[in-house]
Every structure is written in structure tokens, then in C-alpha cells.
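Omission of a single protein chain aside, the complex is shown with its protein chains in their original locations.
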Amino acid sequence: MTEREIKNLLQAVQDGKLSAEKAVERLKHLPFEDLGFAKVDHHRALRQGFAEVVLGKGKTPQQVAEIVNSMLRKKGSRHNILITRADAKIFAAVKRAGGKDTRKAEFHQLSGFITVERSPEITGKGVIAIVSAGTSDIPVAEEALLTARMMGNRVEHLYDVGVAGIHRLLEHRGQLAGARVIICVAGMEGALPSVVGGLVSVPVIAVPTSVGYGASFGGVAALLGMLNSCASNVAVVNIDNGFGAACVASCINRL
Amino acid sequence: MTEREIKNLLQAVQDGKLSAEKAVERLKHLPFEDLGFAKVDHHRALRQGFAEVVLGKGKTPQQVAEIVNSMLRKKGSRHNILITRADAKIFAAVKRAGGKDTRKAEFHQLSGFITVERSPEITGKGVIAIVSAGTSDIPVAEEALLTARMMGNRVEHLYDVGVAGIHRLLEHRGQLAGARVIICVAGMEGALPSVVGGLVSVPVIAVPTSVGYGASFGGVAALLGMLNSCASNVAVVNIDNGFGAACVASCINRL
Amino acid sequence: MTEREIKNLLQAVQDGKLSAEKAVERLKHLPFEDLGFAKVDHHRALRQGFAEVVLGKGKTPQQVAEIVNSMLRKKGSRHNILITRADAKIFAAVKRAGGKDTRKAEFHQLSGFITVERSPEITGKGVIAIVSAGTSDIPVAEEALLTARMMGNRVEHLYDVGVAGIHRLLEHRGQLAGARVIICVAGMEGALPSVVGGLVSVPVIAVPTSVGYGASFGGVAALLGMLNSCASNVAVVNIDNGFGAACVASCINRL
Amino acid sequence: MTEREIKNLLQAVQDGKLSAEKAVERLKHLPFEDLGFAKVDHHRALRQGFAEVVLGKGKTPQQVAEIVNSMLRKKGSRHNILITRADAKIFAAVKRAGGKDTRKAEFHQLSGFITVERSPEITGKGVIAIVSAGTSDIPVAEEALLTARMMGNRVEHLYDVGVAGIHRLLEHRGQLAGARVIICVAGMEGALPSVVGGLVSVPVIAVPTSVGYGASFGGVAALLGMLNSCASNVAVVNIDNGFGAACVASCINRL
Amino acid sequence: MTEREIKNLLQAVQDGKLSAEKAVERLKHLPFEDLGFAKVDHHRALRQGFAEVVLGKGKTPQQVAEIVNSMLRKKGSRHNILITRADAKIFAAVKRAGGKDTRKAEFHQLSGFITVERSPEITGKGVIAIVSAGTSDIPVAEEALLTARMMGNRVEHLYDVGVAGIHRLLEHRGQLAGARVIICVAGMEGALPSVVGGLVSVPVIAVPTSVGYGASFGGVAALLGMLNSCASNVAVVNIDNGFGAACVASCINRL
Amino acid sequence: MTEREIKNLLQAVQDGKLSAEKAVERLKHLPFEDLGFAKVDHHRALRQGFAEVVLGKGKTPQQVAEIVNSMLRKKGSRHNILITRADAKIFAAVKRAGGKDTRKAEFHQLSGFITVERSPEITGKGVIAIVSAGTSDIPVAEEALLTARMMGNRVEHLYDVGVAGIHRLLEHRGQLAGARVIICVAGMEGALPSVVGGLVSVPVIAVPTSVGYGASFGGVAALLGMLNSCASNVAVVNIDNGFGAACVASCINRL
Amino acid sequence: MTEREIKNLLQAVQDGKLSAEKAVERLKHLPFEDLGFAKVDHHRALRQGFAEVVLGKGKTPQQVAEIVNSMLRKKGSRHNILITRADAKIFAAVKRAGGKDTRKAEFHQLSGFITVERSPEITGKGVIAIVSAGTSDIPVAEEALLTARMMGNRVEHLYDVGVAGIHRLLEHRGQLAGARVIICVAGMEGALPSVVGGLVSVPVIAVPTSVGYGASFGGVAALLGMLNSCASNVAVVNIDNGFGAACVASCINRL
Partner (left out) sequence: MTEREIKNLLQAVQDGKLSAEKAVERLKHLPFEDLGFAKVDHHRALRQGFAEVVLGKGKTPQQVAEIVNSMLRKKGSRHNILITRADAKIFAAVKRAGGKDTRKAEFHQLSGFITVERSPEITGKGVIAIVSAGTSDIPVAEEALLTARMMGNRVEHLYDVGVAGIHRLLEHRGQLAGARVIICVAGMEGALPSVVGGLVSVPVIAVPTSVGYGASFGGVAALLGMLNSCASNVAVVNIDNGFGAACVASCINRL
């Protein structure tokens, strides 16, 4: 029931065509979101002023292509499109899907993301800096980077600045100081966010990665390290969740 | 906003005192539960046709007594009252709280429950049987027993029927067969629900207890045993959660 | 020794052909289930008035086909047949197995179940509602759905109603309210059963799924969430155990 | 070596009193923070424009009182003072410490915090909303609330809005919508941040609490639930870390 | 129903006082253990030819004294009596309980065991050797020692022979070689059973103890070490379960 | 240095060819096992009076064949040969290795064991009974069975006697009662050893298997269940370690 | 049997008083360490050229005093004495024990260590630097410091140099560079050894502490962080094991 329908219902009451009692009855049994005040939507966080997001995994290339196609056909919408956990086959299907915007589709091999950047608009107020510790953390960092960019943020990245070579990190202190939000991606002992958090006063979103072996337990060591950070401006997301870190950072950057 | 108020609002529309547009606007911004259709309540499961439940822990004896007092003063209500995680001091305060019903208050030392049985009414359709493995499991079993009883169920119990003395259990097969729902309370290896589940065709609610030492890990061994039960009519609640098991069993017994 | 044989034995005593002492001796050494009073059977829960269940995994397609064949040949039996953890090869073998009922065999790809629905009889008293959170939980939800249906229950399902888009769930409150038992399937944080449990007063059987990554630890996060549910009408089964949840729900629905 | 000293050194070079080589040598061996460009400080996040924070635990009441005293004597500084993990004895010592500001000292029993609010200045741009699930989560919520307030934020709180009674939460949607950052405090299954995260588009900082028993494992269940949240605007801090959540939220609110 | 009663029943059939059908019916509903062939008893392992065992924990001193008293009064029985997890108060009560045998009661402080040795009879065929690693493991070793002795075994012990001082162990190789079963008690890394197992060809029952700190996790490190022993004649019991190890060893020693 | 050599050395002293001092010196630096009293050998437990054991895994088929060949050529030895973790290729190589005994080689597919039974001699004093719960536990049970048999024991097995169908187990009580040692193999909740242990008074060696899914955690649930067994005659070996269980049982059976 | 006795035995052979055969026999059955070549001793690492170590915990003050007394009376020995896990009562008893050296006894409250420094001799070749992160780590750091000092090492310490204030650490780089071995003590995320390890080229012994709360899991987070250190010159000891770290460092410093 749309706002219009409610108005019609009330009009019917006003016109004496419907008794007040009956109207109460009908209103009581409406699914409340039809009343127009239940605009909550679990994709809203991503859609409002952001990219449209499609999870590639578990869908056939053709299914993904059709979803993308319908997004591209939506009039008035110039949102960026982000396909997560995709592969070369999905990419080929998307390219074939046609429409001039598919020419803008790009496949990012490390993270398995496909991006269709349709809108150059920057809606985030400052820079999101993405800092990662080792070369093996780069896929997760790229996932964060592409997500943040598709959501309309200016993004900078500092790769390979692990804590065992602290000078490399310190040498980029200026760049860190210029960021409005920092995403820290690290596996192994997950110490990077503590050091970075101590160097800046903006929020640091820490992403543990599953990089490591033995007692890294698939990222648990890094996760625990980050949750126990002695820097007080650090919050943490799930292991390998570069996408989620960028969503949180993007929420913050739009404030 | 109560149903009455909504009716008044609609009456105002009918009477031409309020335009349809304005009425829509007001309805849109109402907290929806005021419309009268949001009667959901996380205590409903316990309150509808059941006992009233007070968590004793974390409250002063005086606070508990006052809550109980206000329950006793509610007209028309003859619900049983259940105070969980209580102690002798709380019991004394409740007894002092006055009113003739407090004479019915009883303190159950093992489980730390206080009961005020005001209504002898049985609303559960069949018998809930509570089976426990060792003498140390009895406090949790008593917790389940009192909860089930206060919620209007006929309850039977079989204590000390562990799986290492299987004949004791088998000798009570008749009793098990007569139950409509069975609650199985066991610590250590938590094997009892598997054996009981194999003997009956009614649902078995398994409660792991923290009884044990060393590799029982505070009930984890029993919990895992129950989750992996080879009997297919077994579902599990949290460690030591006799109260919760009885709530689920009571829900089932009222069907 | 069947009931008939026992009767014969007692007849022999009555007829003076066997002394009481000898009869005692023979009875003492009988495997007791031969006495006819040990009809316990760990498959009973599934067979009595239900489907016949075959575990496909670990058997050759030919073996499964033969088992199904012998079930189909059993006179008088019109039970539904459920083959769990099967695949396309097993399905082909079953189809070839012949007999007109194999024409009713269906293969369900998501859950890997084969069903042979021979009896349309509904023995469950009410509706079992199956609610799942994300699209990746659907295989486990389908496993529950098919099991419940083959066991003679009316089943309804609500898919993709995660807690981060709470309105979708609330909009189906009517459907939830109409169910006699609810099966809640959810991975990740496993929060769905708590919310659903708060909306209804019937028992909720929660199934954690191994959906997720990183700190979901193959379903452990969801499992723990469900065991710690703040709704008191929730009981839990093993990770990914849609079959078990449906068995428990079916037990309940026949009460 | 302060900036002044460096200038003197360079002046000496300019004046020909020191050779360039010697100056290089001396600069090379300076602790670099003496150069004035190493103003990083791990307490900076808390001190810049915020409260001064003293950890009460592990210090004698007298030691805490002296630290507070020296803070109060610092000229020009009107920072709020926050003493964490304190108790009644520490509070008495602080009150005795003298100075008119100690009259403003307050002891908050639930969280064990002492506050000395000297500056009413609000530096955070919006409202930080603190939402908690159960009454047992309130100490951690209060810890977050006092920290956020002492750091110059407007704070609102919604207590006792657990997910099993979803309407209570929904009824406050307006209040949630008005916040710039939300702190979600929950024990047991830790589902609250997922539901709240789905209702708003601002960042949600989730704090698992150690509330619960059995399979809550001292807050691990809630922690895992929050890390696996299906809402994408949620980041997590350590178990019971209300202080840390407020620090992160405060960082965000000053952006 | 005893054997006699069954005979009577059959006699009634023989005498024509009871029809065969009725007899079948009655037999079908008998609890089978009444047939006389269900003599299983989960305490049998301990009682048959062994000590009588009373768990002291969770009983009042008076209750324990009464149980012991009734044991002492049983005619014909000269079993040893073992009270586990007892304390000085229980010991005093037992001493006061009277009867000449209570003069034989002894309290063993380290293990908290009370023994009443009434029978010097040795029923075990060989020697049980109890080997422990550190002085802190002695309470668990003493628990094993007293249990084994009360159950009629010759027991020898080798204390303080940890693997980091391998020569101490090797110097007692003769003693180890003379044992029929060996109980190995060790905390920390739990390596002792592997070394001992390699030196002998008899079964080694390993008991991990909760001795240690940090990453010993209350005995888990020792438990895992023992389960992974590279010696193939090692089996393991629960952490700190000296009693259980002695029960198993005693079973073996009577073979 | 063999016993002979030591005698020679001492003879040289006796003959005055070597001074006492020099003899002391030489003895002091000898590897002590050369003295002839260091016959310890970690394979002894398996070799003395048993089978010869070859670990197939990690060796080429040719390497295994050569080892077996050299065993077959050893004069006087008629030991059985057991090749663990082997496959069809290794079996073919062993068959090709020649010698008449290889005709006796058999490959056991479920357990991946190859046996060459050369000696029918039974050295174990009684029967080892191997009891397993489900069909998926059979590979581990077979591993135990073949190991026990190759080591000269009479072995009986009872498969598929899970605790959810307790009558099946009880019907074989006679067989259990006749065993001298029992090996219990079970996955999932690992409850079988507790029930079996309660029915007998001989030692029970419990083997948890990795059978199960979800919260079975690769056999951890079964392992914990067995370590926490309420039957006191149960000791445990590592997950899936059928070989080890049979080694321990064989040690016991030779006593 | 001492070297002297062996010589006597051989002399007897030489003198013809003992046959070679008999001598062989006697030598074969000697505990080999009596031969004089088994000087291994698990306390040797601590005693050779080091302090004498007494574990205070689990001993009465009087027992400790007597042990210390006997050490003090040993002629010729001027070793330092270290009593670990002691308290004020033990200290008083040691002081009363008499002898002029007890005047040198000192009680160190934070670590609970008592030292009796009798020998000022420095046997370690370089400096052991002890670096710790937070004030709560100091007890463990002091434990390491006192142990290292009593064992004859020059020790320096840097306290309160956590990674979130990296400049404090960097400012002491000179001091770090001067050490021959570094002990790094840190709780929470345990990141310090990685940063320190990257700054130096000497071995770093990392000690995780149980400092922290929630997801620090009693030091597990720090332990895992250290085991996964991205610096390759870091090795780890048990949680809170300052004593062990100093033993390892001391071993290294004597090389």
C-alpha cells in the first residue's frame, strides 16, 4: 500500500464511503512498510549515493550479466556498479551484456572484483588511506580500495609498510596525516593498526587477513592482535573483509 | 497512540475536522506499535498463559520484593511467579513483602529459584519428563522442572540415569514413553539424549551442564556431544540453561 | 523370535510339552528384542508414519538403486522415500531401477536430495515454516523443507529475510504467526532465530549454517549466536543440519 | 633538543662557530623526536581536545589523587578528567585532593569511572547514540557514555532494546536516525548491531560484552556475531571495551 | 520381576490359570532387567572385588559418615572404602562414625582422599608403577596410587622424573621393566608417557595434569601431547583424572 | 660395543694388558647402549612377538616393496607384516616383489592396510572385541582389527551398534562379556564407550573418529566425549588412531 | 657408584679378585649415571655458573628458609640465590634463617622474587636489554630482569615503550643497538617484538603477558602475535614466563 493508497483510504473515510472502524481495521493489518514509513532496506547503506553491489559468487555468469544489464537500463541512475567475488567468465558475460556502459567494465584479478564506473562524482569529504603490511595482503587491500572508490571516495594507498621495517611507515607519515579515515590491512601478527593508530588521530578501520601459516590460524592471530590494539582509535572488521572495511570507512567519510 | 486514538483520528477525518493529507502525515510518523498491531514483546512467550518471570540476579532483595508485590497486586491476574537466580535474602524480602500469596512462596535451594504458585491450572497438554544423568546435574534439572511446572505443565523426573548404567534408564522406558516432550540434562560426555532419543519418538530437548572437570571444558564436551547426537529428534539449548529448555518444552506442550 | 513364536512357546508350556523351568531358561537367553517388547529402533523416529531415509553418501549408485528398489517392492508400504547427500549419478541409477514409482523420483540439486513422493498424506497437524537469512543458506533450508515435506508436513518457506533488513521479516509476521513450528536457518551471526523467536510463541528450531568466512569459523559464530539466543523459545541443532531440524520439527508437529 | 636548540645549533653553523660536518654528526645522533617533528604520542588521541585519562586500576588511591591534583594545577588547561576502573577509595582520595574542581568529581558505580567535568564544551559535531541490549550490558554502556561525554560529545542512550523484542528498538528509530555515530553494546548472541546497522546509514561501533553464561564463552559468542554481521556499516572493538568504542566514536564525531 | 516370579507366571500358564496370550502380554511390558538378566550396574566395575567408592564432594560430612557407616555394618563385606574429594571435616565425621574399622581411616591431604583399608588382599596380578614428572603432579599421582592400592594392587611410585633430566628416569628403568601396567602423570608438555612408553612393552595409562600456566591452558597442552604420543602403547584419560587411570590400570592388572 | 667386547676389554684388564684407569676412561665415553643394556627401541613394542610394521605413506611403492622383501628374506623370522596407509600401487609392487610369502599379501581397501600373514600363531591370551557405532566408522575399526590380528590376537567385531539404537548393542552383551579387551570406535558424540564400559568390567580403549560434520570439528566432539566418559574403565587414543588402539589392546592382551 | 668405585672394581679385576664375567654383569646393571658420564641434570642449565633457583610456591616459609640455609652453608659456593614466586612471609623466614648473607636478601614485590646476591661476578659477555610495553607488563619484565641479573648478566631495561607511541621506542634505538640479546615483554596485541626485531640484528626473546581483557584470552592474543612476527630474529617463550626468557637470554649471552 503506497502513500497514495492510504490517502485514497482516508479520502473514502472523509467521503463517508468507509467507516472509521473499518479503516482502523484495515490499517492494523497492513504490512507496516506499506504505510510508507518503513523505508528501511538492508541494501540502503550501499545504495544511497553509492555503488550498486552484486555478489558474483554462487551466480552463473549469465545471471550476473542480466542483473548488471537491468541496472544499466534503469533510467536516471548513474550509480557505479561493483561485482564482488567474480571471475574471468563473469567478466566476459558482463562485457557481452551490451550497452555502452559495459565498455567501462574492468576486471581486477587480485581481488576478483569487476567495476563499472559510471559516475566520477566524489561524495566522500576527505581521503581514505589504505595501508597494508605485506605483498600477500594486497588482494584484500585492493578489495577495500575498489569498494571505497566505487562508493565515491578519494582513495590513497600505501602498500608493503610492515612494522618490522618501521621507517618505511614513518616516511609516509605525512600521507597518513592527510587522511580522513584509514583502513589498515595486515595478516600475521596484525600489529600495523596499533602503530598507525598511534601516529594519527582519525579513526582506523583494521582488517585482519588470512595471510600466514601455522599459528596464524587463518587470520585469527591478526584478528586478536587488532582487537587488543593498544591504540584507542582502532575498530575491527572480519578477517579478509576489505569490502566491509571500505563500507564503514565510506559511511564515516560522508559524515 | 492506542486503537481508540486512531479511531478518534479517523473520526476527525470523517467529520471533516482533519484533512486526509494531514492524517496520512500523522500516521506515517507514528511509532508503529502505537497502532495496536505491534503487540510483539520479548517477554510474551513467558507471560502469555504462563508464569511471570523475574531475574533475581543483579537486583537488591528489596527491588525483587517490590516487583513481586506489584505483580501480586495486579487485579485479575493469578499467574504463577518465578524468580530465577535468587538467594535466601531475596526469599526473606519476598516473604516480608506481604499479601496472602507470599505465604505460597517457596525457595528451592539447589536451583536458586523462588516460586509463588498461585494457579494450579494445567495448560500443557501432556507430561514433560525431565531426565538427568548424575547427581551433580540435579540443580539444572530442578531449574527445568520448576520452570515447566510454573508454566502449567505436568512434570515427571527421572534422576541419576546415566548411560554407563544403561539398565536404570531402560527400566523407566515406560515412563519415557508416556511423555509428550522430554528434557535431557547431562554433563560430562552428554550422551544421555542420544540414548533417550533412540527410545522415544517425541522431541527431546537436551541441556548440557557444566558438570565435569579437565577436558569437559565447562560443559563444552557435553554441548558438542549433544549437537552431534546420532538420534534425529534431539535439539539443544545453552550450557546449564534448564530454564530455556523448559520454555521450549512448554511451548511444545501447549501445541 | 516374534510374538507368534513366544505365543507358541507359551502354548507348549500350557500343553505340557515344555516345563516352566525350561521356558524360563529360554526366555532369559533370548535377545530381548525378539520378545517383541524391544521395538526400539534408531530409525523408528524416521520410519513411523514418515519417509524411509537412505543416506546416499558412501554408497555406489547401484547400491542406492537396489535399496530403493527393495523399498518400492515392499507390499502395502506407500511411504515416501528420501535419499540424502545424493548426486546426479545416483539419481540416474534410481530412475533406471524401474517400477512405476521411480517416475516420481526427483533430484533437488541445491540440497543433493532425491525424493520419491508416493504418499500425499499429511500427518503433521499444522504448518512448519522455514525461514532463512541469505541466499547462501538456501541449500540447508531446502534440505529442511524436503525432509519436512517427505515426512508428511505442510511446509511454507520465507527465504532471504536477514536481520539487517528487518522490515522484510516483519512484513511476513502474519505467515510466521500461522506456523505451528518454525525452522530458522542462518549463517554469519546467526541472529535470525532471536528476532523470529521474539515475534512468535511457538517453538523455533535454529539451524546454523557454515555460510560465511573468516571469523565465522565454518558456522561456529552462528552456532554460538543461536545457543545464546535471548529468545527463550529457541533450540538448536548441528551446523548445516537441515535434515535434523526437520526431524525435530516433524516430531513436534505430530504431537 | 627543542626547536630552540636546533635553531641555536644552526645559528652556530651560520656564525662559523660549528662546521657543517660536525652539525651533521650531531643531528644524526639526536633522538629524532627532539627535532620537534616527532610529536606523535600514544595518548594524543585522548588528550587533544579531549579528556585527560587516568587508569585507576593498579594504582593506590593516593597515587591517583596526586596525578589528578597535578592535572588540576596545570594552568590554562580546563580538560575534563576521566579515571577508569576506579573504586570508592580512589574516589574518596580524589575528593580529599582539594582544589575547587574536585567538588565536580563524580563516582559512577556501575562502570567504576570517576569524572571531573571541568569543561562543558561540545567539540563533537553530532550526537553519539549508545544502544544496549540487556540490563546487564549497562555497565559497559555507561563506560562508553561517560567516555564519549567527557570527550566533548552530545550523547543519547537507549537501554534494554534487545532483538527478541524488536518493536522496542523500532519504536526508537527516530532517535537512531538522528545520531551521527552509534555505539551498540550487546552480550549473548550480539545480534543488536546487525539490526541497528540495517536501520541507519551512519557507522555503528559494536561492543560485545562478557554478559552471558555457558556457550557465551565470556563474550566470544557476541564478538563473533558482531564480526560476522550482515550489516556492512558495523566495526567492532574488544569485549567489554566501552571506553575504546567511545574513543573511536569520538574520533569519528569530530571529523 | 525376579526369576522366581517368571517361573510362577509360567507355572500359572502350565496350570491353566493364565492363558498364553495374557502371559505374552505381561512379558511384553516387563522392564527387561526384572527378568534377571540385566545385572549391569555402572558401579560394578568399582565394586566387584574392589573398594567401595564414595564421592565426598557435594555431600555434608554427616552424609558421608552415614554412608560409610552403612558400608561398615554390611555383614560379610570386607571391602576397602575410598572417599574421594574429601576434606578434614569429612574425615572427622567419619572418625566419629564409630565402629572399630573407622580406626583404620586415614586422610591423605594432597589428594583429599580418605581410605579405610579393611582388606589386605592383593587381587591384581602384578605391580602398577606410578611415574610422575614434577612435584606439583604429586597430588594427582597420589590419587592414582591410593585408588590402585584400595582396589587390591601392589603399587610402586617414581616421583619427580621429568624428561628434562632424562637420566633420573633411565636410572629407574629396572623398576619400570618390572611393572605390569604403568600410570604416567605429567603436566606442562606431557612428554613423559612417550619416553616411558618407549622404554617398556606394557600398557601405559597417561594422565595429563592441570599443572602449568599460560599456554598450558589448564592441562590441554599435556593432554594433546599425550594423545599425540609417538609411543604406541599409550592410552590417555581426562586431565587430573588419577582416579580413572587407576581404575583402568586395575582392570588391566586383574586380567 | 657388544657384551663380548666389554668382556674382552675386562679380560685385557685382567691380563694386565690395559690399566684400570684406561678402562674406566673408555667405558665412560662409550655410547651406553653399546654396553648391551640399552636394548630400548621405540619399535620394540611392535616387533617383539608381533608383526613388523611399515608405514606406507611417504614412501614410493618400490621402497615399500624392498623393505618388505628384506623382511621376507630374514631367516628364522616368520613375523606377520603390516603395511599401514598403503594403496593399490604399493600393493602391486609388494606382490611383484616375489617370494612365496607375497602370495599371502592382501590389500584392505577401507583402511588402506596391506597384510602379509605368515604366522597363524595366537599370542594374545583372550579375545579383543572391536565395537563400532556407524558404517562410516568402519575404516578405523578395520584398521584396529587388522592390527590386532597381525599382532597375534583373536579378534571379534560388532559393527553398527550406535547408542541411539541401544537394543542392538544389548543383544550382543554376551559377546562383549566374552572379550578380554574392548576397542570402541565412534564418531559424532562418541557415547559408545560409556555405554559399553558400563556393561563390562574389562578395559575399554576408545577411538574417536573424524566422522561427522559441523560441530563434530573433525572428531573433537567424540574425543571430548570419550575423555569425559562416566564409565571408569575407559582410556582414549588419538582421533582415527585405530592402529594405536590395537597396539595398546594387544599389549594388554599379552599380559 | 662413583668413578672411584669403578676404578676399584676394575682394580679388583686386575688383581684377579673379580672375574671379567662378574664385572661385566655388575657394570650392565648399574644405573649408568653412576658411571660418571651421566652428568646431565635438568637443573644444570641454571646451576652451572649461575644462580641457584628455588621455587617458592607450594613450599612453607620454613622449608624455603631451610633450603636457602643449606645453600648458604655450602662451602666454596658463592652463587647467587633466586627464590621465585615467593611472598612476604617467605622473605621473613629467609631473613630469620641467619648467616651474614641473608642480610643481602631482598624481596621484589612486583615479581614476587627474593634475591640473595652473593657474587657480583658478570659472566655474560654483553648487555641483555629488557623492553616492555605497558606498566602492567612490568612484573613479568622484573622477573626477567632479576633472573638475568642473578645469572651474572649486565641488564638494562626500557619500560613503557608500546608500539602505539612508536617515537618513545625509536628514541632509545641507541640503547637497543648496544644490547647483545633483547627480551621483549608485551601483552595485548604483542606487537613490540616485531618492531624491536626490525630495529636490531641480535636475537629477540619475546614474552607474551596475560595482561589485557576480553579477546586477549589471558595472553593468547599476544602469544599468537609473537609467533607470527614478521621479524625473523624473534623466538618466543610461554605466557608470563619472564624467568624462562631470561634463562634463554642468559644461555645466549654466555656464548
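Points to keep in mind about this one:
Every chain is named by a letter (A, B, C, D, E, F and G) in the order it is written, and numbering of its residues begins at 1.
As a working rule, contacts are C-beta pairs under 8 Å (C-beta built on N, C-alpha and C of every residue); 3 or more make two chains touch, one makes a residue touch a chain.
All values reported here derive from a predicted model rather than from experimental measurement.
Within the full complex, the chain left out of the display is in contact with A, D, E, F, G.
Although one chain is not drawn, the whole complex shows that of E:Leu158, E:Met188 or E:Ala249 it is E:Met188 that touches it. Listed for chain F, the residues touching the missing chain in the whole complex are 31-33, 38, 40-43, 58, 208, 210, 218-220, 223, 238-241.
Think of the hidden chain as still there; on chain E it touches residues 133-134, 162-166, 170, 187-191, 194-195, 197-199, 212, 214-217, 220-222, 224-231.
Counting the whole complex, the residues of chain A in touch with the unshown chain are 135-136, 162, 164-168, 170-174, 213-216.
In the analysis below, only the chains that are shown with their structure count from here on.
With steps allowed only between chains in touch, the distance from chain A over to chain G comes to 1.
Listed by label, the chains that touch chain A and also chain B are C, D. Its interface matching that of A-G in over half of the contact pairs by residue number, B-F stands out among B-F, A-B or B-D. For the pair chain C and chain D, the distance between mean C-alpha positions equals 52 Å. Looking at chain A, residues 29, 32, 38, 40, 42, 197-199, 220, 223, 227-228, 230-231, 238-239 sit in touch with two or more other chains.
Chain contacts here follow an irregular pattern that is not a line, a ring, a star or a complete set. Every pair of chains that touch is listed here: A-B, A-C, A-D, A-G, B-C, B-D, B-E, B-F, C-D, C-E, C-F, D-G, E-F, E-G, F-G.
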